[in-house]
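Structure first, commentary second.
Of the protein chains in this complex, all but one are displayed in their positions.
Let's turn to chain A:
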Amino acid sequence: MLIEARNISLDVPDMGHQVLIGQRRKLRILNNVSISLKKGETVGLVGESGSGKTSLGRSLLRLYEPSEGQLLFEGQDITHAGPAQLKPLRRRMQMIFQDPQSSLNPRHTIGNILATALKLNGMDAGETSIAAILDRVGLPSSAIRRYPHQLSGGQRQRVGIARAVALKPDFVVADEIVSGLDVSTQAQVLDLLRGLRDEMGLALAFISHDLSVVRYLCERVVIMKGGEIVEEGQTAEVFARPRTDFTRTLIASIPLPEVTPGWLDETPLERARP
């Protein structure tokens, strides 16, 4: 196993609960979640907003420290690893963020953003290597001197992908990376991600609320609700024979290719039935 989470839970302080002195009340946002990814495997993490899918993704990268359970990277326990122990692993596990508008620093040029990523991990940050990376994600080398706000949404997300794959990682978490893009751009970005995954043998945790996208990209799918896993299995299997009502509702919420009159009046569960 490349990355393995064993029964991890995540508690965060409840910011809605004001205290004068002492500890804030805890909110449990992940409860007893187990998940593992082999090298080169793509798993879709699906759920509604607030289901804990993003928190799980970030916990897998150890951007969050699990409160309970165990997190292993290539068998090495990194559940409570400090910055020094994580530093060499940072290059090998990367993240592509949902909103490139906010994940790319508006004050840095694209060249600067990529160079920082490379230098931090002791890799060549020369202009030629940056241009090569940009070329791989379908951006012209002139983008080096551009600022994020000068690019389109799709181009920005390509930069986000470039930053993650520039380090030649083994494991990438892609967090809702196409939800802010229009449909035709979504397809191009997903295509790019799939190409890179196949080429580099990436293990990919693909977080999405959109099952049609997950179906296109993922071999395995994990359905989450309220911080817990409610269903998991091979994508084709889950789509063909969902075991829980919740999954059926999610599948039913995939927009139909052709809108039949009265579609909005049907309840989601009715739509799920053949």
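Here are a few things to note about the model shown:
Everything below uses one rule, namely that a residue touches a chain if its C-beta (ideal position, glycine included) is under 8 Å from a C-beta of that chain, and two chains touch if they have at least 3 such contacts; residues count from 1.
Here is the rule we go by: contacts and distances are computed from a predicted model.
You can't see one chain of this complex, but its UniProt record names it "ABC transporter permease", from the set "Sulfatase", "ABC transporter permease", "Cell division protein FtsX" or "Aspartyl/glutamyl-tRNA(Asn/Gln) amidotransferase subunit C". Here one chain is not drawn; of A:Lys53, A:Arg91, A:Arg158 or A:Arg197, the residue touching it is A:Arg91. When the full complex is taken into account, the listed residue touching the unshown chain is A:Asn121, out of A:Ser36, A:Asn121 or A:Thr249. Residues of chain A in contact with the chain left out of this view: 61, 63, 83, 86-87, 90-91, 94-95, 97-99, 102-108, 116-117, 120-121, 149, 163, 167.
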